[in-house]
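Quick one: the structure is below, and I'll ask about it shortly.
As you look at this complex, bear in mind that one protein chain is not there, while each of the others sits in place.
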Amino acid sequence: MKKLINDPRTVVDEAVAGFGQAHAAHVKVNADPLFVTRKDAPREGKVGLVSGGGSGHEPLHAGYVGYGMLDAAVPGAMFTSPTPDAIIPATIAANAGAGVVHIVKNYTGDVLNFETAAEMAEAEGVSVRTVLVNDDVAVEDSLYTAGRRGVAGTVLIEKIAGAAAERGDDLDAVAAIGNRVNNNVRSMGVALSACTVPHAGVPSFELADDEIEIGIGIHGEPGRHRIPMESADGITARLLGPVLNDLAPIAGDKVLLFVNGMGGTPASELYIVYRAAAKLLEDAGLVVERSLVGNYITALEMQGCSISVLLLDDEMTELWDAPVNTPALRWGM
Amino acid sequence: MKKLINDPRTVVDEAVAGFGQAHAAHVKVNADPLFVTRKDAPREGKVGLVSGGGSGHEPLHAGYVGYGMLDAAVPGAMFTSPTPDAIIPATIAANAGAGVVHIVKNYTGDVLNFETAAEMAEAEGVSVRTVLVNDDVAVEDSLYTAGRRGVAGTVLIEKIAGAAAERGDDLDAVAAIGNRVNNNVRSMGVALSACTVPHAGVPSFELADDEIEIGIGIHGEPGRHRIPMESADGITARLLGPVLNDLAPIAGDKVLLFVNGMGGTPASELYIVYRAAAKLLEDAGLVVERSLVGNYITALEMQGCSISVLLLDDEMTELWDAPVNTPALRWGM
Amino acid sequence: MVNTTLDVTWAIDWLRKSAAVVAEHRMALIELDRAIGDGDHGENLDRGFSAILEKLDAEAPATPGTAFKLAAMTLMSKVGGAAGPLYGTAYLRAATAVGDAVELDAATLVAALTAARDGVVARGKAEAGEKTMIDAWTPAVDAATAAADSGAAPAEVLAAAATAAEVGAVATEPLIARKGRASYLGERAIGHRDPGAESSALILRAAAQAAGVEA
Partner (left out) sequence: MVNTTLDVTWAIDWLRKSAAVVAEHRMALIELDRAIGDGDHGENLDRGFSAILEKLDAEAPATPGTAFKLAAMTLMSKVGGAAGPLYGTAYLRAATAVGDAVELDAATLVAALTAARDGVVARGKAEAGEKTMIDAWTPAVDAATAAADSGAAPAEVLAAAATAAEVGAVATEPLIARKGRASYLGERAIGHRDPGAESSALILRAAAQAAGVEA
């Protein structure tokens, strides 16, 4: 394992410290317990948005702390959800009296830890609503599993719910728009290579030289199945098929197309996939109204990507376009 | 080789096409010859800024086309400078009558092709100035080589010269500020792994499991020397040492610290390096006034990073802070 | 002579021995979790139990209940992931079950183990056979109950629990997971042992060893 680190045990602390210094104009870092807040949190009268989860998905979540998106982010250990003792103070720091929305990816660990934290924050007088993200269609038969996983849709939910909070929506409204985005977004991913978690020191799985893993998650966990390597156009069709099947859009629908890099894939490849996906969407009669292409929710240095499609309505588009000013997503200001 | 591509021969064309679609609000793509311009180019009365070079360094250069940065970018084949037949029309498209500045990284191929294009554009009535970027201190003894290479400093030059052009500076003034940035920035890089150019299909060099390449360029070309893997803090010191030696700042100087990812390194590792570098700069009595951390000039999926230090003056800082609105760098609007 | 009760010395020793066995099996648990999860289970528990050791060096719990509570709070705040809240709840419920008792007899021990298991079920909503740590805990609780019912001493109760947990952990191998990260794998989880069941067996064996049972 070759990594630009000093010690597997201090990776997250040092990375978040560096992040805080580099983005001191946007954020404040609380070192112990570890969480990141907007520099100006809490914002008078505004519903607070808090997310968090295992580290290794950068820029998620701390990169989205700032105007128009998150008020606080709670980074856990690598690929491990954070604990209530960090989520609780982050929630309190984000609360300006209007309550806090937790955006939680649907993994047992995240759900349990955020659940506990929400209960305890409520006990301290903070109203908490939870938006559970479960956009990953790779998980088949989710009735018999812990449910679908939350993946790239998280970024879209944080942006759109963040804009709703920023414009002054109340607690239930912010949670409602978050849930609406979740209900209208589906994602699926592919890995060309595994990633190596620093504390493990070995790749999270083995892939042969000509194999790829379809339906990969963002934790280096295995996916749906393994197939021989094929063309970008072929892979795009394999990812987009289940997404559209599940989303069941109708011709004329407006969509946001999000091609997300897993961390180790060059931008040029992501744009090749974007091109193929946009073509398939257009062939299906859909209108690609908005786009996002890049490394926005990663799995360390994994090679691969995910494709997400969000069915837009006018309000979501307006909230998507609203100004945002965070270390990793910024426009309009 | 596993890559999200359809055919090594169409990688650049497809990627730039996808890029153009995803960023249709910012750019226009001319398919043959291949170049990218601002959607609103040429901008009345404004000096045009054109850059280009081999592909594989995304988001450089096309990602920096837009308000406050480049007017046109010319992507060559993978790691191969573009040809005059593309640079000339891009130059003409960027010319609004006030002339055009070429920002050229110092490689024989780039220099020769841009030189020819500049001559021919001049023959067509466009005044051209060239800013040659050569910030890489990894090249020792540059008297006996083709000179120093242009690497990450390019991004800073494009931003700052772009802001100068946007505020209305004339041709010589824009070229002068570009040269001033070049004279005040130094960079050095490290590779933990090689990258694989699609047409070659094999990694650009071999590194043992515990070896890293110090002084790497951005084309997968070998660097200064090879050493056993060491800590992020140790590597940071090795990169920053030559940079500061050459730049020779004095205590109290204000600097911009730029930690650039080579494409395959997780953001968390870049922030660990940033933290170490910021500490070393502070120990040297320097003031880190501005920061940039991320994949801004890459070598495909190479793992590694470069560290650049730019000695700021008030004007550079002001131009750095000026609004910019491109696919890959955006603030203030 | 066989002790008829276990006290705080045992509880502390259990936690210390748990920390040791988790540290020793850190990579093995990571390997199990790599195969059907995200490869952090050994790291997570090791981080948690190391923190317990630090706490124990700083403060000496006075009763088994306080020791369990210390473990619960530390695991809850240091482990994260699924295992943190689940193990945290297990120790918390065990603490509640034993209350202020200074000496734990076999029946109290069984009550503590049962409460721990019920806590995991309540938090994780998993049933037996879903390839989770429950598949170690439930046979352990059953075996412990049977042993106590037939008059066994605490050490024997724990030995029975540990052995049953070990068998239970091995028995997760042919299962398809229905809860936790391994559930996303469907049939690909078959043939792999559940990491949480394995760590549960290791920790229950540590409990028996702390009570004087030979490995």
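In this document, chain identifiers A, B and C correspond to the written order of the chains, with residue numbering beginning at 1 in each.
Note that a contact is a pair of C-beta atoms (placed from the backbone, for glycine too) under 8 Å apart; a residue touches a chain by one contact, two chains touch by 3 or more.
Since the structure is predicted, the reported quantities are computational estimates derived from the model, not experimental observations.
Visitor: Could you run through the displayed chains and say which ones the absent chain touches?
Guide: When the entire complex is considered, the left-out chain reaches B.
Visitor: Which listed residue, B:19, B:67 or B:107, touches the chain dropped from view?
Guide: Touching the chain that is not displayed is residue B:107.
Visitor: Return the single residue from B:10, B:145, B:183 or B:245 that touches the missing chain.
Guide: Considering the complete complex, B:145 is the one touching the chain left out.
Visitor: From the list B:15, B:78 or B:131, pick the residue that touches the absent chain.
Guide: B:78
Visitor: Residues of chain B in contact with the chain that isn't shown?
Guide: Counting over the whole complex, chain B touches the hidden chain at residues 33, 54, 76-86, 107-109, 112-113, 115-116, 138-141, 144-146, 149, 197, 199-200, 202, 204-205, 217, 219-222.
Assume only the chains that are shown with their structure count from here on.
Visitor: When the C-alpha atoms of chain A and chain B are each averaged to a single point, how far apart are the two points in Å?
Guide: Roughly 29 Å separates the two chain centres.
Visitor: Please tell me the distance, in whole Å, between the geometric centres of chain A and chain C computed from their C-alpha atoms.
Guide: So the centroids are 33 Å from each other.
Visitor: Using mean C-alpha positions as chain centres, tell me how far chain B is from chain C in Å, no decimals.
Guide: 54
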